[in-house]
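A single protein chain has been omitted from the complex, and every remaining protein chain is retained in its original position.
Chains: A and B, in written order; residue numbering restarts at 1 for each.
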Amino acid sequence: MAIINKGFRRKHVVEASADRVPPGQYVTADFPVLSAGPTPRIGTDEWRLTVTDQRGGKRVWDWEELRGIPSEQVTVDIHCVTKWSKLDTVWEGVSIDTLLTDIEDPGSHVLVRSYGGYTTNLPTNDVTGGRAWIAFGYDGADLAPEHGGPARLLVPHLYFWKSAKWVNGLEFADHDRTGFWESYGYHNYGDPWLEQRYTGD
Amino acid sequence: MSDDRQLDGNSLGGLLLEIFGSDMTTQLGSCNHCLAVVPFAEVVVYRDAPGVVVRCPACSTVLIVITEMESSYRVTFEGLRWIQPTK
Partner (left out) sequence: MAGAALHRRLTWATAEAIELIDESPRVRSVVLSSPGWPGHLPGQHVDIRLTAEDGYQAQRSYSIATPEEGDLLTITVEVIEDGEVSPYLFEYLAVGDQIELRGPIGGYFVWDAAREGPIQLIGGGSGVVPLMAMLRARTRTGGNTPFRYLSSARSHEDLLFANELEVVGQQGDVTITHALTRSHPDDWNGPTRRIDRPMLEQYTWPSTERPLTYVCGPTGFVENIATTLVEIGHEADRIRTERFGPTGK
């Protein structure tokens, strides 16, 4: 039986209405930085995003080209599998739908790749239909490197490990392939509202 | 160029004691990618993530990932070639 330490509590918790907080989460005003490795330092001059369709066709955007695409500002709630949620976060980015405009049938699944080697996987349906962006702005400023800058994937309806930082590739295919955390025991899909944290949840 | 958020293998002593029942920090390990041999206490540890990620101090390859799930730990030996006790 654990001792209770009076006066000890989780810090940085803010109040929020229950309908905005998925099960098992708490709301924070912080923006914790979670890293699985060293922070890549990628200049915008060398930055590239490669989108590969299921037939192997590649399209590459450099930074100028990305910033030339109409972008949008979105306000979303984000939920990390480590239990913190942050509400009303404001991002600027390009919708994945826009990047796929010329690709008729990309494939059923996507493996997302990042500078530094991180990967994550999603069904194509979850990065289309206005549900995902390549985000380069956060809270009115350029996205900081520790939060995934120059650009990261933003897929707020799933646990935030799916919003790969330092994104540099979207590889579509007709089959699913597991990414980093998915292969180490985390859930393949990751819906926070169904509390799909681990494999088998 | 290290990131101050990094720790070393010493910081995993308690977790590894719990999982393996012995002090791993005195073991030597070899990286499957660059073949460097390092004392386990000198590996680079990221603990801020959804799991614990252990990387080779020489080449940054992922050696081990420890995920704490509902009722157990999963330890993945991703890039660790071998371990053996020191001397």
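Quick note on the criterion: a contact is a pair of C-beta atoms (placed from the backbone, for glycine too) under 8 Å apart; a residue touches a chain by one contact, two chains touch by 3 or more.
Please read all numbers here as calculations on a predicted model, not as lab measurements.
Annotation for chain B: contacts to the undisplayed chain at residues 2-11, 13-14, 17-18, 21-23, 25-26, 39-42.
Residues of chain A in contact with the chain left out of this view: 2-11.
Please note the rule applied: only the chains that are shown with their structure count from here on.
Chain centres here are Cα averages; for chain A and chain B they lie 26 Å apart. The part of chain B that touches chain A in the complex is made up of residues 1, 3, 5-6, 46, 48-51, 53, 55, 60, 62, 65, 67, 69-70, 74, 76. The touching residues of chain A, when paired with chain B in their complex, are 32-39, 80-82, 117, 161, 181, 183-186, 197-199, 201.
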